[in-house]
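In this view, the complex is presented without one of its protein chains, the others remaining in place.
Chain nomenclature is as follows: A, B and C, assigned in order of appearance, with residue numbering initiated at 1 for each chain independently.
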Amino acid sequence: MVTDVGVREISYIQAFNEALTDEMRRDPTVMVMGEDVAGAGGREGFEDAWGGVMRLTKGLYPEFGPSRVRDTPISEAGFIGAGVGAAATGLRPVVELMYVGFYGVCADQITNNAAKMHYMFGGKVKIPLTIFAGTGAGTNSAAQHSETLYSLFVHFPGLKCVAPSDPYTAKGLLIASIRDDDPVIVFNNRQLMGLRPEGHVPEESYEIPIGEARIVREGSDVTLIGVGYTTHVCRQAAADLEAEGYSAEVLDLLSLSPMDEDAIVSSVQKTRKVVIVDEDYPRCSMAGDISALVAEQAFDYLDAPPRRVTPPHTSVPYSRPLEALYVPNKDDVVAAAHEVME
Amino acid sequence: MVTDVGVREISYIQAFNEALTDEMRRDPTVMVMGEDVAGAGGREGFEDAWGGVMRLTKGLYPEFGPSRVRDTPISEAGFIGAGVGAAATGLRPVVELMYVGFYGVCADQITNNAAKMHYMFGGKVKIPLTIFAGTGAGTNSAAQHSETLYSLFVHFPGLKCVAPSDPYTAKGLLIASIRDDDPVIVFNNRQLMGLRPEGHVPEESYEIPIGEARIVREGSDVTLIGVGYTTHVCRQAAADLEAEGYSAEVLDLLSLSPMDEDAIVSSVQKTRKVVIVDEDYPRCSMAGDISALVAEQAFDYLDAPPRRVTPPHTSVPYSRPLEALYVPNKDDVVAAAHEVME
Amino acid sequence: MSATKLDDKTLLWMYRTMLTIRRFEEQARREADAGKLRGMHSAVGQEAVPTGVCVHLRDGDYIFGTHRSHHHCIAKGLDIKLMMAELLGKATGTNKGKGGTMHIADIEKGMLGANGIVGSNIPVATGAALRAQVQGTDLVSVVFFGDGAANQGVLHESMNLAGIWKLPIIFVCENNRYAQSTPFEYAVAGESVADRAAGYDMPGIAVNGMSVLDVYEVAGEAVRRARAGDGPTLIEAMTYRYMGHFGADNPLMYRTEDEEDEFKARDCNRQLKGYLMENAIATEAELDAMDEEVLEEVAEATRFANDSPFPDPSELTTDVYVSYR
Partner (left out) sequence: MSATKLDDKTLLWMYRTMLTIRRFEEQARREADAGKLRGMHSAVGQEAVPTGVCVHLRDGDYIFGTHRSHHHCIAKGLDIKLMMAELLGKATGTNKGKGGTMHIADIEKGMLGANGIVGSNIPVATGAALRAQVQGTDLVSVVFFGDGAANQGVLHESMNLAGIWKLPIIFVCENNRYAQSTPFEYAVAGESVADRAAGYDMPGIAVNGMSVLDVYEVAGEAVRRARAGDGPTLIEAMTYRYMGHFGADNPLMYRTEDEEDEFKARDCNRQLKGYLMENAIATEAELDAMDEEVLEEVAEATRFANDSPFPDPSELTTDVYVSYR
């Protein structure tokens, strides 16, 4: 029921939480697992003490109870593997991997089981599993708690990967992910959590189709491609460029696998220049993938080589001034845009 | 002592084994761990029963004994983590991860500890650890035992990655890896193990510097870039192309991280066309990395877009006819070369 | 060991199942030796374990296997025609030829897959038990794994999860004394795998895995516990594989003939045959006739597999996703 008049602005956390709540109401096979997703392990008088470290799952335990909302021990391989098995046998588990840098203790379950079972078993088993993970630097959390890493999962056939960039896309992509019959990983950048950007978030349920990028700003001089948080950076850069008289188009990738190749190629064919802005490590990454795609599919249209703006080939530093240099920022993007436009 | 007259041809397995033996003789801090690297867990009367599943470590146990050559339980996170700790405190462990597809149970130790400790600890701790892993399809082993996956490790700052392509490079790169003060992963393609290609392998010790590609065949019409096994495929394709009157240059990448960008760019600047041949999954991979590099660094020299030849975005199938379609072969490369030359 | 609860029909079903496993594995070995497939792990010698467990299962229960899982599949009732076709990579196989020997699965039959990564299926099976609990059923989940797999951390994580949530799961360790060439005594600290259950609030029971009647009894109790909501059980079945690790290798590289003989003297199929005859449940002639029938079924499966077509080339890229735009 649409009750809003005008614009409904909520935070990324609220939007994500709303999507999850709606899906749990709609479909009794949806369940949630993860460390402190409720909190206090259901201890009497302390139910829902946490609701997840980022409060993404707050309120679920009181409404849906201990069977469908489970705090887990710190056993990611165990409970993500359990998510795979529950998905294979009839549930739609939504499992939190707190920060993506913890992938290393459970990668086997994600990339050898979730990703491959449908194929290995000849298409006869489906794994409608959703995993969500926090990503990104900028919170003074050092090398192990600040990674982006979605490139690793995009590498694997059998996985789908999405990176929302704001509350609207967080809600729509999470709903689409939960309803999807393939395993999907939703990457939530920690810097987006707190932001409450302009933009309407409908109260009713809606899906954003997995595999579709969106143009968040039209332009004609250069295409800036962002992924999750860097879409935000691209928007800032586009505003600066506009002030200088340049018209930048901003493409928000949203889906990493499948990737909307058509949207990328058409935009670049129009603007003839591209700057790809990504926070993941630079080698064997989304940025390289997009650059290669553009080089191969839009070669004859390009006025300048594709340009990547990424962190250096370096772990994430703790010290704040170093960390600030690490994450791509709008000035980096503006400078790169100047380069390709000259 | 050089005793050979003429050419000394040995298999990849022999060359690898020779390098390991030499290094263990030379340096008492070198030790070897892995599943069945000796075999039979040192049981009396059955020592050295296996010498590793690919016999890469055969003969080490009788010579160096149970302390320096250790069969391990099937606990990759445990013993690779132990390799990290042993390396940090004074040994140079060489640890086998049998097939790279098993990375998922120990990724944390490799990418969060081995890769990051030097950086996180401000450069004060070194991790001179060597990991070697079998890669590649073509052995009828299905989706979990046929992966290539080096792109995952190249992604991480702090790791070095090498992929020998024949016995000569296997020996020289393994020696360089063991002596290196950073963690290095050596990727051994299973299809290369048995091949005994032409080419001299010196009996004495030698290093192939990590970070240097080599041109295995000079040419002027197109650059074919191979990685490990696909170098072999590129060579076959180059021979076919020669028969058709084309001169193909073959670049054998050897080091994936660091990658010899200069060698790639110079070759492409010369030939003005490039075909990148890789067996890893196509997304966020070495092939994309190289394509992006060429697009960005040699844009003005290119006569045609860079071309990637990789498997499809698909897990590795079991059935042999499907598997044969999966791995890039020389006809695929020849066809791609025609495309870029036309 | 008492088998009072066992009726003749069940006993004969078990014998036929064990014979089918034995004959299937022998034939599969021949197919492999003929070069039609590679890297196959034979379960000859271990017939009793899945047979004594799966006899307690019903529709809707799931089992989970390992790299060595032909015997699990047969005990759970998979069609050996489709299995043999899968081994040969044929389009008619259980998995359309895409999975092969290490990944045979049949969701309709409740076999959720062999798995090539040691230990990897243990949490997946835990998830199937979780689903059974969340949906309020009395279904159970069974996971088989080797003595080698007992050293994978994920077993510990899964036992802990099953322990705290009282999940309806049975962890069945087939301790065949070796992981590749590595002896169990070398690789496993402590006396047994079963002992480890104590730390996870569940019974841990070692059983003679060469006796299907012993396995039957212990598994029956575990399945009852699980269905009743009393939680998980760890069973360690002491068994033996007669062939090499992946079939083609020579096990005498790492173990003695004496040891082999000792186990073969307690061969599970021969023991059950003796029991059936001693208790006048069947005559030797009847049991031999059953063997002939089984051999004919295996021959038929082999013909079917060999005559079946390979998958169409287009199959290379299907089934990667349910949908992918």
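Things worth noting here:
Just so it is clear, contacts are C-beta pairs under 8 Å (C-beta built on N, C-alpha and C of every residue); 3 or more make two chains touch, one makes a residue touch a chain.
Quantities reported herein were computed from a predicted structural model and do not represent experimental measurements.
Shown chains touched by the undisplayed chain in the intact complex: A, B, C.
Set against the missing chain, the residues A:75, A:135 or A:271 yield one that touches it, A:75.
Annotation: of B:160, B:232, B:272 or B:330, B:160 touches the absent chain (contact as defined above). Residue A:145 is the one among A:68, A:126, A:145 or A:272 that touches the chain not shown. For subunit B, the list of residues touching the undisplayed chain reads 31, 67-68, 70, 72-73, 75, 77-91, 93, 108-109, 112-113, 117-126, 157-158, 160, 180-182, 209-212, 258.
Residue-level contact of subunit A with the missing chain is found at 35-36, 39-43, 46, 49-50, 53, 71-75, 77-78, 101-102, 104-105, 139-145, 312-315, 317-322, 325-326.
Taking the whole complex into account, subunit C touches the unshown chain at residues 151-157, 159-160, 162-164, 186-190, 195-196, 198-202.
The rule is simple: only the chains that are shown with their structure count from here on.
The chain with its Cα centroid farthest from the Cα centroid of subunit A is C.
The mean-CA centres of subunit B and subunit C are about 36 angstrom from one another, to the nearest whole unit. Shared interface positions of subunit A, defined as residues touching 2 or more other chains, are 77, 108-109, 112, 119-120, 157-158.
Of all residues in subunit C, those that touch two or more other chains are 95, 97-99, 103, 115, 117, 120, 153-154, 320.
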